[in-house]
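Omission of a single protein chain aside, the complex is shown with its protein chains in their original locations.
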Amino acid sequence: MTQLMTEDGIRCDGRRVDQLRNISIKVGVLKNADGSAYIEFGKNKILAGVFGPRDVHPKHMANQDTGILRCRYHMSPFSVTERKNPAPSRREIEISKVLKEALQPALILKDFPRTVIDVFVEVLQADGGSRCAALDAAAVALADAGIPMRDLVSACAAGKVADRIVLDVNNEEDQEGQADMPVAIMPNIGKVTLMQLDGILTPDEYKTCLQTAIGGCRTVYEVQRRALVEKYFESGEQ
Amino acid sequence: MTQLMTEDGIRCDGRRVDQLRNISIKVGVLKNADGSAYIEFGKNKILAGVFGPRDVHPKHMANQDTGILRCRYHMSPFSVTERKNPAPSRREIEISKVLKEALQPALILKDFPRTVIDVFVEVLQADGGSRCAALDAAAVALADAGIPMRDLVSACAAGKVADRIVLDVNNEEDQEGQADMPVAIMPNIGKVTLMQLDGILTPDEYKTCLQTAIGGCRTVYEVQRRALVEKYFESGEQ
Amino acid sequence: MTQLMTEDGIRCDGRRVDQLRNISIKVGVLKNADGSAYIEFGKNKILAGVFGPRDVHPKHMANQDTGILRCRYHMSPFSVTERKNPAPSRREIEISKVLKEALQPALILKDFPRTVIDVFVEVLQADGGSRCAALDAAAVALADAGIPMRDLVSACAAGKVADRIVLDVNNEEDQEGQADMPVAIMPNIGKVTLMQLDGILTPDEYKTCLQTAIGGCRTVYEVQRRALVEKYFESGEQ
Amino acid sequence: MESAILDQLKLDKILDLLKQGKRLDGRALDEQRPLTIETGVIPKANGSARVKFGDTEVITGVKVQPDKPFPDLGDKGILICTAEILPLADPYVEPGPPTEDVIELARVVDRGIRETEMIDLHQLVLIEDKSVVGIFIDSSVIDSAGNLFDACSYASVAAVLSSTIPKYEIKDEAPVLVEGVTSKPPVKTLPVSVTMARIGDYIIVDPSKEEEACMDARITITTNSAGNICALQKGGDDGFSVEQLVKCSELALSVGTKIRKKFEQLM
Amino acid sequence: MESAILDQLKLDKILDLLKQGKRLDGRALDEQRPLTIETGVIPKANGSARVKFGDTEVITGVKVQPDKPFPDLGDKGILICTAEILPLADPYVEPGPPTEDVIELARVVDRGIRETEMIDLHQLVLIEDKSVVGIFIDSSVIDSAGNLFDACSYASVAAVLSSTIPKYEIKDEAPVLVEGVTSKPPVKTLPVSVTMARIGDYIIVDPSKEEEACMDARITITTNSAGNICALQKGGDDGFSVEQLVKCSELALSVGTKIRKKFEQLM
Partner (left out) sequence: MESAILDQLKLDKILDLLKQGKRLDGRALDEQRPLTIETGVIPKANGSARVKFGDTEVITGVKVQPDKPFPDLGDKGILICTAEILPLADPYVEPGPPTEDVIELARVVDRGIRETEMIDLHQLVLIEDKSVVGIFIDSSVIDSAGNLFDACSYASVAAVLSSTIPKYEIKDEAPVLVEGVTSKPPVKTLPVSVTMARIGDYIIVDPSKEEEACMDARITITTNSAGNICALQKGGDDGFSVEQLVKCSELALSVGTKIRKKFEQLM
């Protein structure tokens, strides 16, 4: 068992309790997708691709009153220590659902009846917080696809490690720590659209943890915004 | 190996050779189903729920000349000694088919073209004779759903244990006995609509066994009738 | 490890390097299929049945500009030494695809828009070269179904065994030899419509091997033609 | 619609004939279609048979191989019967997972062999609770023209009768094949399945495809060499009277005797 | 179309009532529906419970049996929770593989029990890394009328509390049941799941089926006996404000206390 924190509050990867891992986002990395993004978030390496709004297959899934959103979170066989079976696990199906519900509030699906927007996320290398990183990439890919959005969605986890509330839980901290709370917000509207918790928190820790995660989301938002600005304004494209 | 019968003809659960286990049936136990019944038959505990006549999904299964009947017999994971995988086994698929074919003669499906009647049976706890008990509950649930029927369907097994023909084979007798013959009849019309046999019978024993089972069906019919009367007349409902 | 060839160039089953195994083909062996053939090719025993042109199920697969061809290559559980799981393996799916692509050039599918021709091949007993034998039977079955064809399709493998190029690789030679090259041609048009290679060949050996295989295909063609003539002309049927 | 009219016409025709004691193909009501059994058709299998029963045709192969016993059945070898209707056997069969009809077919064939105790499974144990011999009996219907139950059952029984059981020795707790030593399967009785259909008030033996299309109900009864009734399955969307069920059991025994003689010639 | 209008009317009605602090079925906003818990309903299982929560009804069975540990978790017994909505529970549920909704349901119930560390899994080891006791908690929804999360969770907790753990001895490295000796499950804390919905600006506890149909978002929070928050799942197609999330955690604790008293009576 690794020591997760020094007495000086330095974490096993050298970070302070309130420090994010390195994040970089590239926009428009795929040619076939209508929108795409690649994120490196700590050791997470994740691709997101978006298609749509487009016709729904199979047709009976189409809704004449509104567009629908589909989301698939998938891990590559080589993304984790032990080779993963390529068939989707129950965990991946659940995460696909919570990601969809985290993105949906940011979209205006009523404007695109009878269509579908497909969000495909591929985790090429997984680290702690892969669902948050996936969401960060997916939101940017939706924007890159030119889909009208009320707001971006920015995600980051907080947690409890060695009895302290920390920002952005990594893999070791997730597995041996005391709690992990992934959170996503629409940063301008201020709503929390994804939230989960595994682990044990007192009511006070719960509040601190939530505020810490939201702080992280706001920092992530800046990285997302910069990535989009870089593609659409500074490089002069589009 | 248990001794299945004493010299005095007393069976391992204390019954005489011509004696049924305790049976109780409750009608209308589910709120969402159009009709339902709960049966306890020995240690069997089985729920039946009926929906329909209703539109068929997928549509291409609909028949414009007649209604169709579908039946699903399913065992809960905790219904048997060794935990059962929740996915339907080949045995469950076969029993679903024979139950459907046992119920179908009692229904007037031609009157409901393009629709389906769905019968769902859940075995919460299994004992010998679960398919008969399932059928008894399903027939009552169909009546409870208000579906016009030519007759009820009443089922009971007979079998051969310790060289004697016995009524209503229990779990131990099914596993260590010599033959098990589940039978269902339409009690007023007099037709046998379900019949199976596993085990070895002489031609004479075959006839006795069949008559014994039918006798059991007639007793079961009284229990079914009483349960329906109780709901629809005595309690003043409907 | 078997000795695959004597110093005199005699193979483990007694054949010379340029010698085919025994082949026999019977046409029209099935009553329900629109066309059928049974082939014995060495120890291969293979049935082919053809249905169509007929309506496509599911309908969305139909193409209004052309007919489509479907092909299923399947091995019986008892066809190989170790009992085979009846569910189609990835190998069987791949072979189904290459057989379809080998037969398609011989058909005039544009003449039958919105329909499907189904070719079902069942390997009852497998030996080396089962995909070639399957193709030989399937082509005859298509002809037997009265489907207009540009040409037959005739298939035979060649390979490298004990450093020599040999015709028609058997099971032992396939498993312990140096190369196996299944080939199919349209014998009158002269095109190669199936070709695969597993094993190591020099460029010269590659050419020799291909020519050897094509020689075998031409011999097979004579057997196919004779089988069809026998059914349709000599026996006076049709 | 038109097809429904044609079906009705065919049913009327069949019923009309039955009143005169006749059937569409000229058979008596209790007469099976011609049966031919050929064994050894798949030399690579441990046993095999090709059965033609009227226009229905089935190939069955038997594979014998070491296996682990089922839990709580450590004193018995493994017996598994399967059946498949190949898509080349029938224009209406599609490739894919087995339908409920095919699952019933396989399970009824299996029970006919299992419940008669045709094979003495106790003789197939190598190490109790650990290692046994498994017998896999796989039937493929290659032409489907009615009464697949009996055709698959006859092909399965014949394939078993024609089979040879390889010998296995235990080495380091694992079974090892002893080359060149085989034995006959431990057969105790000969199961014969007889399928009958009820059309109106008539019971007919061995229904053809046309008769199956308009039958009211179906019954398959398997008897053993001692003249006992060992397995039974009612099918179809209507029922039987008790008298009919007794008559069916008598038919199963009398018709079964003729088939059993054919099996005896294979032993 | 018409149904969309009806939905809108119902939503208007619900919102109207909420402004007055009321709900369609007359409950207060922080009031759960009546809960009855009956245990021991499946005597063949090692533990069982039938929960009626309003019109929602769930039966849960617990099976305890020896198993191999998960790799890298050789010092812990196995805990598996599943949930299923039976097709007789709901006209819109079809038989077949679990939908993403059902997978989420099962996983949220599982995490509620796992993350609170309700059961001391270390006490379920027979031989470290080789043989452990597995606890399977399977919930079947038999009537579906809203808030399946809490109903399945309560039934699962109650079924565990009512269960008896058989004793196993190791013989020849394999676990063997010791007849007649059982113990209580090693329970360390009592998890209580509380599900809430947001409709407009209102937070309501234990949404009914009608309320679920028009809720904006959903949250399930599980607390333990020590008053900690141990598992949480946000669902639904919209979000929550931070204030709402804090309020929800307070509701989960206060409402949870009442439910936990019911559980204590089962111990």
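Of note:
We just call them A, B, C, D and E in the order they show up, numbering each chain from 1.
Simple rule for what comes next: a residue touches a chain if its C-beta (ideal position, glycine included) is under 8 Å from a C-beta of that chain, and two chains touch if they have at least 3 such contacts.
A quick note: this is a predicted structure, and the numbers were derived from the prediction, not measured.
Considering the whole complex, the hidden chain is in touch with A, C.
Residue in contact with the omitted chain (choice from A:51, A:206 or A:221): A:51. Shown as candidates are A:33, A:95, A:140 or A:165; the residue that touches the absent chain is A:33.
With the whole complex as reference, residues 65, 82, 90-91, 93-94, 96-98, 101, 104-105, 181, 185-186, 190-203, 206-207, 210-211, 214 of chain C touch the missing chain. The missing chain lies against chain A, touching residues 30-33, 36, 43, 45, 47-49, 51, 54, 57, 72, 74, 76-83, 86, 88, 118, 120-122, 124-126.
Heads up, the rule we're going with is that only the chains that are shown with their structure count from here on.
Fewest steps needed to get from chain C to chain E, stepping only to touching chains, is 3. Steps from chain D to chain E, minimised over paths through touching chains, total 2.
Farthest from chain A in terms of Cα centroid separation is D.
Among the other chains, C has the CA centre that is most remote from the centre of chain E. Chain A and chain D, compared by their mean Cα positions, are separated by 58 Å. Touching of two or more other chains is recorded for no residue of chain C.
Judged by the touch criterion defined above, the protein chains link up one after another in an open path, with no loop closing it.
Here the chains touching each other pair up as A-E, B-D, B-E, C-D.
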